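Only a part of the assembly is drawn; its chains keep their places, and the rest are absent.
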């Protein structure tokens, strides 16, 4: 509620157009539904067609279904991340139109098509093993209405593979770089383009990769300017931030 | 060199407008100067007025001066970060127009004013102790031609202080959040605005803050979407990325 709305509300109270009781309700009311175990936040649906997001990890199947029910009753698009195949099996009979990207572990349910951007997000990945994170980022970006170009398996061990796709990367408005192991790809890409680069370390690797710490540190210490970083394997978060930039 | 330039060059070779020798030079030549201990990259000066950047930490005073000399000979703006007061004392007599922001540890030398953006970057900081990082970000953003609004000492321990300045933060095109200790401010801000939030953990704190690790982890694990993170105390990097977004 901004200053204008506040002034207007108080004017109406003064002129008895709004009762004190109603003004109190308005000043106290908050835009969410309380399911007991979860507070569903409707801020997002104020923007037409934007999906609401469910992070499924650590929620029971029953809880996810109830959240689906609440959201669907308002006919908003749904994007459910970290959704296991088992969970999807439980959702599918109830929501026939729900789609599942198994690699991404993402369920999408679309009531209203989101208009696509002209600009695109480039999602660049070092290796084949990084594909699950690429797919999570892809599904997220598309669900939020972004055109996306994927460039995969262009890790720095064979840098000519990266150069062959450089035009696609340079054409993007914002670049998401996904890499595990030593995660050097983010620095190299950021050194070659002049766009914001959002780096996603992945847990791909073994031994001293420590579940993604190696790639995470690499990206945080990038000697190339313009790199910002999200959590390990957080394809969703990178795509969300990229969408905010791409839609500016 | 893009495809068109390549085609044009080859055309000229064929038509003997360019000698093979010259074509070879062009195809091999690279846009930097080799000072022996440093390779100065002139890519940036191709964009009018942009500063070149020197990261001073770990360089001797002699090395920094030589880099200043090289850059200044081309009359490009210079932004020197992590510059000690001692270093500035050595630069000042040689470059009278060089300015020093002591809190920021930044030297700037401006030959040509950079046109300012209409949109602005909000730099939001949790505490007074975070000011050095705020100032490094501020100097960087301004040097790259961005309008900036600073909002400081609005940490989550007294969240009403943050709300009082929310309008300024929401008006920005991109928000930089600077916080040490537990670094919770980034999550709270990202939950309140719908703009890209670039989080800078600082080394402010003691004990289990582990020189900024606590704030870094907090920001990487933000439950609020749209937060990306840079290295601990990396005000420069945050401002650089914010500038890329703000100037889109």
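As written, the chains take the letters A and B, and residue 1 is the first residue of each chain.
Criterion: contacts are C-beta pairs under 8 Å (C-beta built on N, C-alpha and C of every residue); 3 or more make two chains touch, one makes a residue touch a chain.
Just so it is clear, the model here is predicted, and its values are computed rather than measured.
Student: Number of identical chains in the whole complex, 2 of which are shown?
Tutor: Whole-complex copy count for this file comes out at 8.
By our rule, only the chains that are shown with their structure count from here on.
Student: Measuring centre to centre with CA averages, how many angstrom lie between chain A and chain B?
Tutor: One centre to the other, that is 26 Å.
Student: Could you please specify the touching residues of chain B with respect to chain A in the complex?
Tutor: 2-3, 53, 167, 173, 194-196, 198, 216, 220-221, 225-232, 236-238, 240-241, 244-245, 248
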